[in-house]
Every structure is written in structure tokens, then in C-alpha cells.
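With one protein chain withheld, the remaining protein chains of the complex are depicted in position.
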Amino acid sequence: MIPAADAIRFGTGRSRLAGTVIVFRDIVSRPVGAIGLFLVVFHLLLAVAASFITPYDVALQNADRILQAPSWAHPMGTDSLGRDVFSRTITGGRISIVITLVSAVIAALWGGLTGVSLGLVGGRIDEWCMRLVDAFLAIPGLLFLLLIVSFTGGGVYALIPTLAFFNGISVIRIGRGAAQGVAVKDYITAARVRGHGSRFIVFQEMMPNLQDILLVEWAMRWSWMMLAFSSLSFLGFGATPPTPDWGLMISDSREFLTVAPWAGVWPAIFLSTLIIGINLFADALGKALRVNPQQGVI
Amino acid sequence: MPSRSVKTAGLPYFRPIRLILAITLLLSLPVSVTHAGLLRLAYDAGFGGAESLDPYSPTRFYFTTLTLFDRLVQQNHEGGIDPGLATSWEVSDDARTWTFNLRPGVRFHSGKPLVAADVVYSIHHALDPERGSPVASTLAVIDRAEALDDLTVRFHLKSAHADLPLLLIDPRCGIIAENSAATIERTGDGTGPYKLLRNDPEGITLLIANPEYWQGPPRVERIEVVAIPDQVAQIQAMLSGQIDYLPSINRRQLKLFENNPDFIVQTIRTGHWPGMVMRTDQPPFDDVRVRKAMRLVIDRPNMIRLALGDGGGEPACDTPVWPGDPYYADMGCHRDIPAARALLEEAGYNDGIDVDLYTSSVEKLFISMAEVYQSQAAEAGIRVHIHQVPADGYWTDTWMQESFVSTRWNQRPADQILNEAFRSGASWNETYWSNPDFDHSLDMARKETDPVKRRSMYAKTQQILFDEGGAIIPFYLNINRVFSARISSLPSEKELFIEWRRVATQ
Partner (left out) sequence: MLKVLLRRLVMAVFTLVFVAIVVFGVTEALPGDACTAYLGKLAQGERLSRCQSGLGLDKSSAERFFDWSGRALQGDFGDSLKRKRPISDIIAPRFRNTVILGTSAALIGIPLAIILGVIAGVYRERFSDHVVSGIALLAMTIPEFVIATVLIFLFAISLKWFPAVTILPTEASVAEILPNIILPMITLAFVMTAHILRITRASVIDTMSSEFVKMATLKGVPFRRILFRHMLPSALLPTINIVALTMAWLLSGVVVIEKVFNYPGLGTLIIQSIFDRDLPLVQAIALMFAVMYIAVNLIADFLVILLNPRLRTRVSAEGG
């Protein structure tokens, strides 16, 4: 069997598309991958289509319908302000998905590029930069997120650069490690021998190979950021009311758990399934691309 | 794969399972606590451990100081005044000299007997500008206090005031021992029903019954004042039986405790009010007709329903004096859209008027109130544009700056609120209201020693305010509080400040 990763790696044009198809088949062929992909796609589609499905305005309060149990009119019940939990739950992933997706892409790109360059340059610069990276890892990132959100007043979008920056730091290590691994491979040496400069080598030869690693890294970062963002919202530093957001909804409904569990259970299920989905997907993607994701490593 | 062969090899794999089971069992031993004769009250540690036991401190430990100290006089449930550490008092004819006779035989927790010098010291301590006490402005009318003998105190006032005892019922006016300023914030040495056992404002503060209390010993032996800053954590502590009392829950949280035999809910009417205030010195609100129209458009009961929920408040007619106050003037007010339109036309606004309302989420209620007002005012052609500004900085940059803003005041006696918020030049005169008639009748009311006449004068001040003032006060807030069913003798629903010594537990 041709490993999917090799197919995508050496493909160009039509055959690269074929490679993608092979990777896709590989992911779907694993039950874990199929479930993961399904969950991710489901949530993405829902986030896009939510405004067409919502039966009620997500911010519409109704004093007569406070904390009502699920019914035909409100399939997931109502929350403490009489808002429709169904409408809010299906819209509740939007803000977090947009912010974390964008941040994860930026993080994987800047971290990956920096890491690869360091891996290639090597020597003193590399050594010192890696010390800096180690030092950065000691900074409690969550606290900085809190600080920036609460003191700059930039709102929830101020999180993007911060999330991307701190996560990118962790990607540097992985990008660098991967570059060092690839740097000794024959085709790089061949390119060097042919007289190509190192920048050319990075972009022409290595990036396509590293993109697998970064792709998996991106997926892992995304799931981590979803968790981080929901924690921030939960603590009151993320999305601002009345924006529907799962973390915030869980936080708001916590006190009413004994009388109206539905107001918190649904957002919790949606949030958890998305993060589980991303994790399973990242796992399967790693296996399909033969990349070992650095789970749990900052 | 070679590693597959490994799998069949036996591993002692029940062992960790047994370990896990053992740990689980160990962890699931229920925690049992007994608490007879103990009351556990939650508070929010709002000053984060800087809580001071000095009742006059700006960061006073509110809950605790209420039970550690006594006042000269106390408020009864009818809004009247009962003796406290003072048994009786007289006022001079010009209402500028007050003499209080102290209760003999009262002792501080430290054992020191209460004498007039302690009262003199307390009042001067409160008025000392260095302390920055929040009651200083309330008591500002007092020039000095003087001890005539061991049990007689005389207050000399700067200007006449016929209701000095009404100022002294402020729960912050506790009597402390002479020369105790340096230590009081840690010792909490008062004459009150409970004595301090341990001061731990960020943890559990312990209070123990004072058996020698002059009104008889308290019925519960110990009180724990528990710091729980987080609102939700307070609710959960209450639901799981870790505390016995929550001072304030919102309408929605009522659902958690109503119809639950473990809890008793009380709804208390208060004089706390939120409002929207117009600057009477700036257009378009410098025109009294516009101000009047702005107030005529409100459907007050409907606003309560929408902004607070049913029973969340009592309608108000733009007077800051609440119905529980003996000087409350019931003026009656109704929504009148045609009259509002007519007034606006008269003022030259034939096509309606655009106004900018500045508000913020400093108080959750502000936004919903503003939105309800917006939709009600629209019917009279008043187009309210709501500007929501950041919560931080609201009280500096917006309140008392913009011409139409949200505000909020806590319950205060009539004389206090009228003077602090509406007298010309008062530092918190948020409507920039300056009306000589109003100021004059306030002065006259203070001087008047005949209670019936005084009442009519306070009513007159409120009428002037109602006719011409710039404050929209649509309702007074109700407060819901929860007790655990363990508490057998509940305080009256008229007590905003609970007398804990009367409360008993099962």
C-alpha cells in the first residue's frame, strides 16, 4: 500500500488532488477518523448555516418564558432570560470557531516558518532563539490573555493575535525539529549540491513535506484554543453578552442547573463534541499523514 | 508485528483496578458536619481582605460591624426610632443642640463601661476628614460633641436639624471606645450582641454571642461570616447546605429556592432606586417642559415587568424618598402621551425630539431599563439613542458629564438623599439642579421641630422636585433573600438590616 503521506508529498497538480483524496479515504477508513471528520464538518456547517435555521432571535428575551423545559416551541427549552436555547446553542460556536480557526492558522504559519528557518540556520542564532522560546513557554499564557482582554478593551478579537502568538511559540519547536529531521534527507542535500540557496530550499523542497506536520499541528492547536477560548468565556473574559457563546452559556446557566439543566447541558454537549471531533480528526490526520502529533505538549 | 506477541503475556492488571476502587471508596466517604447553634452567612469579600472592623472605615466589614456595634438609636419596623445606647434625648428650641442620655451599665466587649466620652470620640472619629469615612457627609451637620457627664452627651450642630436621630440610625454610626482608633480595625471592640473571636475577612470570620448584651443574650451561639466572592458559588453553597443565608438573589434565581422545603425566601421592599437623570443646565433638558414630557411617557408598572420581572420593584413617581420613609410624599403619576406631545410642541419640538441616553453595563439593569424607556418614549415622538459605554470609567467619564445618563442610589433617609443628590452645589447633584425654593424648603424642613409641619415641608420639596426636577425614578427595587429552613425565627420582612440576635436555629 502506498502511504497516503507519500502520495500527497510527491504529487503535483492532478496527482496532488489524488493525494488529498487518498488522505481523505485513509481518515474516513478509520472509525475514529470518520467520527472526527463528521463532527468537525457538522459543526462548521452548523456555524455557517445557523442563522438560517434559528427559529428565534438569539438575543430575544421573554419574561414570560423563563427557564422553560424543552417543548415543541423550544426544543431545548429556554434560559434564565427566556431566550431560546436551541437558537443560541446552534449559533453559540460561531465566535469561538472563527477566532480559534484564524488564530490556529496564524500560529501554525508563523511558528512553523520560524521553526523551520531556525532549524535550517542552526548554530548560535538557533541556540539563543530556542532559549528564548523555552523562556516564553514559562510565561503563563492564559494570564496574558486575561490581561489583554480586560485592560486593552479591544474586545474578543484582541484575542486573535495573543492566542496566535503564544501558540506559535510552541509550534516553533515542532517546526524546527521537523526541519532538522528533513534537513539531512537526500533531496535537500541534492538541492544544496545543485547550488540552490537556503530560502529556495525551504520553500521549494521542504515546505510541502513540512506542511503535513504543520497541518496536524494546526489541528491540535485548534482544539487547544477551543478549550482555552471556552475557558476565557466561562471566566467572563471572552465573548460578551448577549452574544451566544457556549462557554458563556455554560457559565450563565451554571446556577440554574438544579431547575433547568437544559440551558447548560446543550452548549456543553456541543462544545465537547466539537473539541472531541477536532481531536479525533487530528489523530486520524496524523496517522494518515504518518505524523505523530505532539499531544498534550505545549 | 513483534510487539503483538507481547500482548498475550499476563500482566497483573487487576491490581491497579483494586487500587482505583480503594481510592474511590476512600474518597466517597461522606463529610458529616453538625452545626447546632451556628449561623453561617455568606458575604462577597468586596474589599478583598482589606475589610476593616472600624464601622467608620470606607472599607468597613459591613456584615460583621453590624453585629459588633450598637448605635445611639435604632430604627423600628414602622420607620420610627427606638432607643439604643441612648435611652432618651431632647432637642433645644432652635433645633441646634441635642442632648442624649446614655444607657447605664453597658459594657464594651473588652469589659470597659460605656461612657459619654466614647460617644464624643466616635462622632469626632467619624467626622475626621483624614479617615475619609462615608458617613462624614451624613453627619456633616454636627459641629462637635461634648460630654456633660458620664452618661450625657450634647451635640452642637452647625445649622438647625430637627431630625438628628434619623441621621444617627445610619447602620454605620456604631459607637466605639474612646481612643480605640488605632486598634479598632482589628479588635472590633463594640457593645453589640456578638463578640469577635477571629477576624478573617477572606476566609471564615468567627463571632460568638455576647452573654451580657443589654437587650438580652443572642439566641444563636456562634456566627460564621464566610467569604464567597463568586455569585454562582454563593448559590451553590446555599443549595448544598453550606451556608444559611443569602442577602440578595435576583428574580431568576428565585426559581431555585421557591417551592423547596429546605429554604425560605423573603421579598423585601427597599428604597434602592435606579434612574435616568437629565442635566437641568444643558439643552434640551434646561427646558422644564422637555423634562416633564420625558417623565410623562413612562409606563412604570410595565417597565417594572419588562426590566425586572413581576414583583421586582414598586412603582415610583420620581421622588428619591421611598414609601417606607415617614416623609414619603405619595404624588401619584400616570402615563400621558398626549400631554407629553403637547409639552414638546409647546417647547418647539413639533416633530418629536432626539435625545442621547448614555448608559453602561456597570449595573445589569441599566441596559434593559434604557431599552424599555426607548420603546415607551418612542410613542410620544421622543427618539432615544442609547449609547452604551464601557463599564470601567462610567462613573468618571460619563455620569455627571453627559446630559442624560443612568444612575443608581441605595436607600437613604429622606433628608439625606434630598441633600446629597438634589441641593444646589452638592457634590453628587447629578441633575445639576439648582432651585432656591427647593433649597429653602429643605432648610425649613430641617429646622421645623413640629413633626406634622416637618412632614408637609418634606412633601413640598418632593413636589417641587416632581414638578421641575431632572431625575426619572421609575421604581424602587425589591430585594429577595433566602434563609435555610434551619432558621426557626425569621426576621420581619420589614427589616432591611437583620437583627441577628433575634434569629434562632433548629
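A and B are the chain letters, set down in written order, and residue numbers restart from 1 in every chain.
Assume a contact is a pair of C-beta atoms (placed from the backbone, for glycine too) under 8 Å apart; a residue touches a chain by one contact, two chains touch by 3 or more.
Fair warning: this is a prediction, and the values are worked out from it, not measured in the lab.
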Residue of B:V226, B:A316, B:L343 or B:I464 touching the missing chain in the full complex: B:V226
Listed residues B:A117, B:A237, B:A347 or B:V389, member touching the removed chain: B:A237
Residues from subunit A at the interface with the omitted partner, ascending: 131-132, 134-144, 146-148, 150-153, 223, 227-228, 230-231, 234-235, 247, 250-251, 254, 257-258, 264, 268, 271-272, 275-276, 279-280, 292, 295-298
Hidden partner interface residues of subunit B, rising order: 1-3, 5-7, 9-11, 13, 16, 19-20, 23, 27-28, 30-31, 40, 47-50, 59, 198, 200, 202-204, 226, 228-230, 233, 236-237, 239-243, 392-396, 399
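Throughout what follows, only the chains that are shown with their structure count from here on.
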Distance between chain centroids, defined by C-alpha means - subunit A, subunit B (Å): 47
Parts of subunit B lying in touch with subunit A, wherever the complex brings them together: 231-232, 235-236, 239, 252-253, 255-256, 305-306, 309-310, 368, 390
Subunit B contact footprint on subunit A (complex, rising order): 61, 63, 66-67, 80-81, 153, 251, 254-256, 258-260
